[in-house]
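Input: one structure, supplied below.
With one protein chain held back, the other chains of the complex are shown just where they sit.
A, B and C label the chains in the order they appear, each numbered from 1.
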Amino acid sequence: MRTALDLVRSFQANEPRSAADLAAPYRAVRRATESLVAPLSSEDCALQSMPDCSPTKWHMAHTSWFFETFVLEPTLAGYQWFNPTFRVLFNSYYQSVGEQYARPRRALLTRPSLDEVKRYRQHVDEQMAALFENPNPSHELAAIVELGIHHEQQHQELILTDLKHLFSFNPLHPVYQPRAIEPIAAIKTIEWMGFEGGLTSIGHGGSGFAFDNEGPRHRVYLQSYRLASRLVTNGEFVAFIEAGGYDRPEYWLSDGWNKICAESWRHPLYWERRDGAWFVHTLHGFVPLDLSEPACHISYYEADAYAHFAGARLPTEMEWEHAAERIQPAGNFVESGRFHPAPLGNADGGMQQLFGDVWEWTASSYSPYPGFTPPAGALGEYNGKFMSSQMVLRGGSCATPMSHIRASYRNFFPPDARWQFSGIRLAHDA
Amino acid sequence: MRTALDLVRSFQANEPRSAADLAAPYRAVRRATESLVAPLSSEDCALQSMPDCSPTKWHMAHTSWFFETFVLEPTLAGYQWFNPTFRVLFNSYYQSVGEQYARPRRALLTRPSLDEVKRYRQHVDEQMAALFENPNPSHELAAIVELGIHHEQQHQELILTDLKHLFSFNPLHPVYQPRAIEPIAAIKTIEWMGFEGGLTSIGHGGSGFAFDNEGPRHRVYLQSYRLASRLVTNGEFVAFIEAGGYDRPEYWLSDGWNKICAESWRHPLYWERRDGAWFVHTLHGFVPLDLSEPACHISYYEADAYAHFAGARLPTEMEWEHAAERIQPAGNFVESGRFHPAPLGNADGGMQQLFGDVWEWTASSYSPYPGFTPPAGALGEYNGKFMSSQMVLRGGSCATPMSHIRASYRNFFPPDARWQFSGIRLAHDA
Amino acid sequence: MRTALDLVRSFQANEPRSAADLAAPYRAVRRATESLVAPLSSEDCALQSMPDCSPTKWHMAHTSWFFETFVLEPTLAGYQWFNPTFRVLFNSYYQSVGEQYARPRRALLTRPSLDEVKRYRQHVDEQMAALFENPNPSHELAAIVELGIHHEQQHQELILTDLKHLFSFNPLHPVYQPRAIEPIAAIKTIEWMGFEGGLTSIGHGGSGFAFDNEGPRHRVYLQSYRLASRLVTNGEFVAFIEAGGYDRPEYWLSDGWNKICAESWRHPLYWERRDGAWFVHTLHGFVPLDLSEPACHISYYEADAYAHFAGARLPTEMEWEHAAERIQPAGNFVESGRFHPAPLGNADGGMQQLFGDVWEWTASSYSPYPGFTPPAGALGEYNGKFMSSQMVLRGGSCATPMSHIRASYRNFFPPDARWQFSGIRLAHDA
Partner (left out) sequence: MRTALDLVRSFQANEPRSAADLAAPYRAVRRATESLVAPLSSEDCALQSMPDCSPTKWHMAHTSWFFETFVLEPTLAGYQWFNPTFRVLFNSYYQSVGEQYARPRRALLTRPSLDEVKRYRQHVDEQMAALFENPNPSHELAAIVELGIHHEQQHQELILTDLKHLFSFNPLHPVYQPRAIEPIAAIKTIEWMGFEGGLTSIGHGGSGFAFDNEGPRHRVYLQSYRLASRLVTNGEFVAFIEAGGYDRPEYWLSDGWNKICAESWRHPLYWERRDGAWFVHTLHGFVPLDLSEPACHISYYEADAYAHFAGARLPTEMEWEHAAERIQPAGNFVESGRFHPAPLGNADGGMQQLFGDVWEWTASSYSPYPGFTPPAGALGEYNGKFMSSQMVLRGGSCATPMSHIRASYRNFFPPDARWQFSGIRLAHDA
């Protein structure tokens, strides 16, 4: 029989803390999920707007399933599942664990109810609490618990992006959290920050938690390059639209051109033109577009086309990480309670908005670093098997928990994905 | 401006009762809807399993929209809609009324909540109550109210069929209403009831309510024919399956054969084979198949193939109505609280199960009767525009309100539809 | 083993002629096919523009396959197939005969070449010639040969309609047969020809060949009705378009409206508007639309919508046949070499254009006549299994051989089909 030990041996954690140390972060993250869900009705939590999205209720249950599957069951002798059917219902994509309930059908499940899912979470929390009291847990167990905490933070972001997508179809324009409209800020011109080329290293290498796909740290050779000091704004993206950006194939990758023709894309997701003015669907309602905010809900295709239009290019993930390593993550994260990108304001010089606001598309496809091997067993399915036809995004967004992000963090989505908080930072050869 | 009068002049009602007379039936039908919904959670009411189905909540709101659109707004000067957005959200398919929210997206609406929909219903009921106190309402208005009552009964049936379909995807097997399993009844052999051919008339002609598609009453010439005294049972349908019915193209219409190959149909909807025994998903749970019950959730293709296998054919709708005209509607309707077809039991001789249990597929495609003209205006869209590529079903089902059915009633669905309570009565040339 | 006798017993032929009598018609029909194909290159004969169409070469081979399968193999002891693979390759839809090469893939077959298909036809002709010399063939055999002859005539029409569809995609506008443009004829106003209702009979009943679906002859009761004296013209259909016919849902069946929205239909198939003038793709090239010609390449949905617009309706097939029985088939058939509908010209009074020019959509769905039973065996698949979701058309077209048509002839296509030469005759209640 497979044990926690087996699972963990295959997982690349660095210096796992002891289980007892994890009790507080565990509780904090679990409570953060519940606080995100608090403003929602049981109906809000049950629906799903496309196969890539999941109902809030499903996210709440799946993150609990993760602890039940990878921590409680292998550790506690004779552990009884809260409900054995949940083993299949809330398995996302772990083939090694067994069957999965089909993703596009997650919106067909009226049961378990939201109340029962809350009871499920409470049950798992109680079992975990018992586990944390173990005076002598293994380092391996601690590593999986830590993974589960970071896993739940990833789903916190998805709860917000999936909910935003769902609400966007409702002509009643539901509001997740109201917010006063702010005056439009003045935006400074982009400065170009230079970086010397040469042999350097990227990838997670130090202590602290990281996902397996962030390592091993390895040498890369970079040409000299320049990065824009800030993100591309809505105002700048409007200029692209007004210059016929969506009508001129010369800006677009061939796949991108086919996509915008097939889907009749004429602007970023959630934008709408009414009587000559731009409006946008947000988590605080349907509001006039603020031109000073970072452009958001942009696909890779649109980011790349914009870069061509602007006579620039997107940075590679190596260039991005090399620039970001020197900078302490700070910015507009989920904790701000804004749930929306923020205008830059009167920032001092230097690199701005590298962390938070919007995930930044890079020109790098999602591939394994040299020496990367996905671990054996179910947790080996966490990252490695998705390394195909996706692009890397960096830096976190206004829906990301701040404690979740770091310079080496690699997010990834297909080039046509738009429902994440994703935007554009430009780059140039030196 | 369009008035209720215009709408009604175009609607073929026979001897409409006065509005005051309709107050009691109105209240009774509205309460019946609420009583059907009572066992459901707000999540149960919000989801939709395919574009042909709608969320319960939508049915509750749409039937109220019908009264608001066709009765309250044209009648009450300065009528204010409960919520103007509902005009689009809950319009099913009335092009003349204006835009409709896309049918396959009805499951994307978390708002209005079930509670708000209930308030909507209450609001409409109050306004209707005021209307009913009018001492001198027009006959035309009464006709539309009566139509609205029958319209709501149609949606009561759909609430049950759509809910059953939705629950069928849930491995937790939700139960709408529990029921004890009964001993299997003995089933009598089919008797063949003869009917003399000749010139006769069919179609609604007398007093009482009928939909426009049931008239005009008109002459038809029938060849002599015979009808089976009862419905085909599950046991008989199992024999078809065991004889390779789903593997032998010679039994099937070409479209039907293509359908069962493309969709891998091997048995009626909701059946499942486990360890050599048949089980079936019902509104009282996932239970062993009762071989003595009428076969149900059968498409026209399957009904026609079964008839070929049995050396018989399906009756035309003229034959069915000619036989049914002499018989008072009675049987297993929604009022029985069974929500499932019932075994025949020890019936006396004669035609059995003509009404209730399952809708009976006829060999007749849904076409206008001679002299039928769809009325002008929005209510002309009620029936006429669907007279293409659908087959007629007769007799009502265990989900139909008894007061809703009559011998001339024409239900219609595409030949591949299976989620209604639909079954088979055989016929023969004399 | 199955014999010709078995096949024939199941086929409803009336008074089959002897095989020897069929030698001349057989040769004539086979030569007619070759003469239709003569102007085409081997490339023209090899391609297929949609799954509903077939390459010319396939039609040439399939009609030969029919004789090989149903006449030569069962009759001649030890008969060797010209090429055993052809048994599958050129089987259209006869499940009882065995596998079929998938219809949408018929355009993937570069081999057999057109030359080899011609050799195949010659081989079959030689074998058939030997058969015809048999002094004493059975009546049953003669019946199948006669069926094969009529079957080949059906495919002659399809060769033309499928080729026209294929050529329509080519911006080089290939011409099948050139023709001088004629002056536009004056068109007489429609007269309404009255028919008394009452009990009458329709269906094939006399001597001479007919397909099984044309019988049995049976009684029907008709209400009094009126038929338009001629077909609807292009000029009249243009008036429908200019009145916004394709923008007004009130004219359309629900399925039809969905279809024209989904496919962006704005006019009949093959029409094109250039600089404000209408042009049309024909077998004699891309030419200005002649407003005096009968409207053609119209779907049932468009025919029905036009009838609504015109304040009329389509005739039922019973009404059509009742009117046509008195009239000798004559008109613009394939023998005219025009391959296109012709303006009416200075016709005398009475019913005009009932036969030839365009197939006339009726309001009748394609169903079995009372007492119809598809014969057992492969030839039972000829007609009966298609009696679902299709509408009946009557009268033949400019691509139909004159000897092929009769008043009782039932053609059938789905309501959205447009690539046949199909048009509109209006009807009215009396």
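Some points to look at:
In this section, a contact is a pair of C-beta atoms (placed from the backbone, for glycine too) under 8 Å apart; a residue touches a chain by one contact, two chains touch by 3 or more.
A quick note: this is a predicted structure, and the numbers were derived from the prediction, not measured.
Taking every chain of the complex into account, the chain not shown here touches A, C. From the set C:171, C:276, C:311 or C:337, the residue in touch with the chain omitted from the display is C:171, counting the whole complex.
From the options C:112, C:148, C:356 or C:401, the residue with contact to the chain not on display is C:112.
When the full complex is taken into account, the listed residue touching the unshown chain is A:220, out of A:53, A:143, A:220 or A:407. Mapped onto chain A, the interface with the missing chain covers residues 93, 95-96, 199, 218-221, 223, 249-250, 252-257, 300-301, 363-365, 367-368, 370-371, 380-381, 385-389, 415, 429.
Across the interface with the omitted chain, chain C contributes residues 41-44, 46-47, 49, 83, 85, 88-89, 101, 105, 107-114, 166-167, 169-172, 174.
Operating definition for what follows: only the chains that are shown with their structure count from here on.
Viewed as a contact network, the protein chains form an open path, each link joining two chains that touch. Separation between the centroids of chain B and chain C, computed from CA atoms only, is 38 Å.
The centroid of the Cα atoms in chain A and the matching centroid in chain C are 59 Å apart. Along chain A, no residue makes contact with two or more other chains.
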